[in-house]
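The complex appears here without one of its protein chains, the remainder shown in place.
Our next item is chain A:
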Amino acid sequence: MKKHLDAAFHTRGESLYVDDNPEPAGMLHVAVFGSPVAHGTIKNLDLSAARALKGVTAVFTAEDIPGENQVGAILKDEVLIAEDLVQFIGQPIAVVVAETPEIAHHAVGLIDVEIDELPVIVDPRVAHEKGQLIAPPRTFAIGDVDAAWDDCDLIVEGECEIAGQEHLYLETQRSRAIPTEGDQVRCYSSTQSPYAVQTACARICGVPQHKIEVDVKRLGGGFGGKEDQATHWACIVTMAARILRKPVQIVLNRIDDMQMTGKRHPYSADFKLGLNKDGTIKALDFKFYQNSGAAADLSTAVLERSLFHATNIYRVPNARIYAAACKTNLHPHTAFRGFGGPQAMFVMESALSKAAETMGIEREELQYKNLISNGDVFPYGQVVEDCQAKACWDDAADTFDLAGTRKRIEEYNATHTSTKKGLAVMPICFGISFTKIHLNQASALVHIYTDGSMSVSTGGVEMGQGVTTNMAEIAAAELGISRDRIKVESTNTTRIANMSPSAASATTDLNGNAVILATGEILGRFRKMLAPELGCNEEAITIKDEKVFVDGEATEWEWGDVVMHAYLNRVALSAHAFFATPRINFDAAKEKGHPFAYHVYGVTQFEVTVDCLRGRYEVDAVRMVHDLGRQINEVVDLGQLEGGLAQGIGWMTLEELAYDAKGRLLSNALSTYKAPDVFSSPKVVEVKMRSTENPMGPRGSKAVGEPPLMYGIGAYFALRDAMRAYAERDFPYDAPMTPERVLMSLHAHILDGDKPKKATPEAGAVAAVAGE
């Protein structure tokens, strides 16, 4: 197997993150004073004690911002530092710069603020009712929903409450800014979007973008949390460095990071699903109430992806999906792996679950019956092509004996009382491309040095997802040389301009295609140079295993000879190339188009065991068939599949963000917010990769980053399946399914004197209650 490019450095602790680089002399440290209340107007701000503390260099407020106090990426609705109004707990009000982080934090504790409190909204439905929206709501529709209900044999309705998710990148937000000449600043940031940092810093500092250089070597995890929300911290230190003419660094501690930064959006949703009695879906009507937090951030784009993925992998001839970005007094929520897709798919799966339970059949029967195939049309107008839905399902059902598993679980449940097993299948279909069409562009810059070694720069940011490995693999394969010759450079705005964020699973696709174009240009020059030397056509020349071939016949020319020959003959050894994804389009006025270059498919089966006495559970097995195209690096792909899966299971089961009614995050540390550990991960994970050729991906590959996260939804429904083996009730569709939810669902009625709390309103349970 081929390895991660930086793995050896990682295992030796030699990989450098922002604050691992030696400190420049005199570097100052920042701590931020955040709003103690979620909504209000600042009456008085007393900074005197903080300013007087020994070792404090400066305390900045909004008034000190040299340029425009604005960091909103999509909508210009978010200030960097609060002026009069505060809108969420933790919103920066003042910035302390001091000689040490301890002094800075101590000084923050000395700041006093008086705030006239205003009403706090934390519930998106309340915000929706009051018309508190980030942007006008949007609706995707296909067919005639209102007419279709009459043709349905069964209509189910329900509600979902879907919690958010903390990114929990192990490396918290951090940035270091170093003043260079004049009013220029170089900023080392832990960001997925160097370009976003550059533009925001330039705006905050009131200087042209070319005066701000942003450099990113690697991130200790991002997952979307550093797509837009690394910007604030970079702006703060860049501004401080420019004003003070000193290097300035900020490293958020975990509690500040959790309280001050946004997370995966919580959603509230209504669903209505109509089917034929054979289980065919006829119509669907969904309403999504996104809890966007106090500012837009990326909420509208996230919401758009919820609209795109509301029908997941199913054929729905008549559909209407309404989606509103609701403004609340929580930290502005942001990108997180899946980007709105997971929440939408959860609603779809809930609707199917309710239908199956009402019909008295297994969920997987309904799922399978309604899988899309080529020629079907998504609600946004794109026609299904190269569909892998049934192929993946059948492959998984066959490889992992789905029917046998179901039977085995039924037998187990018939003979066990205190523990129950459950099964669920989770198929996914995820569109690849940024849904903002203009972001689907990328550049690459390659240099070949005279010793044959090579440097590759792209706009892709390495955050553990393996983009540097992939870039090196692609460049090596295209040029026919060893990967060991290649160094992938930091992501730097002076080498690659205007790069899109590393997001949307598209980083390898976009930047890899740019690398192919850049290396192709160099290869073209070499062919042109070598053709006369070798007495052949340019097209006849290839390089493989560092040797030059003519019509497949090895020549005496080796890579090193070619490079040196090029140098001596003044042939350029550098190339810059630009890639833009072809064909994609979207008409926002009609809400129709062809927004995705292609779709990724896969199917995963879950098997779980619930301890019905304690509400504790285990994921016994996860068995996956995933469609990957031609793989660039197996280790990278497998790592993305397994890592995304674990994060999805965490989101759906144990990760719980608790807020109080005043908008304070209660689960604000790793002692209160629990992500999966080695014991909570599934006992067995089996992955089968299906390789199909993908003409849209670099070297036939397919994107892999986000889709596996959505498999985690299967864990939720497997738990539900096991719980219903214990008590066949209509449990609410609320996520995550924590041990508390499991136990309360099974036994809470005991607290009320033995009357089942949530009896099924329809079907069997009604009759049973009436018969008592």
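The criterion applied here is as follows: a residue touches a chain if its C-beta (ideal position, glycine included) is under 8 Å from a C-beta of that chain, and two chains touch if they have at least 3 such contacts; residues count from 1.
As a convention for this text, contacts and distances are computed from a predicted model.
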Listed names "Acetyl-CoA acetyltransferase", "ABC transporter permease", "Aspartyl/glutamyl-tRNA(Asn/Gln) amidotransferase subunit C" or "(2Fe-2S)-binding protein", matching UniProt entry of the absent chain: "(2Fe-2S)-binding protein"
Sole residue of A:Gly13, A:Pro208 or A:Pro582 that reaches the chain not shown, by the stated touch rule: A:Gly13
Option touching the unshown chain, where A:Val488, A:Leu645, A:Ala718 or A:Ala735 are the choices: A:Leu645
Candidate in contact with the missing chain, chosen from A:Pro124, A:Gly466, A:Gly602 or A:Gly714: A:Gly466
Where the unshown chain meets chain A, residue by residue: 1, 3-4, 6-17, 19-20, 22, 102, 105-106, 167-172, 218-223, 253-254, 417-418, 463-466, 612-616, 635-636, 638-639, 642-647, 654, 656, 658, 666-667, 669-672, 674-681, 685, 727, 738-740, 743-744, 746-751, 754
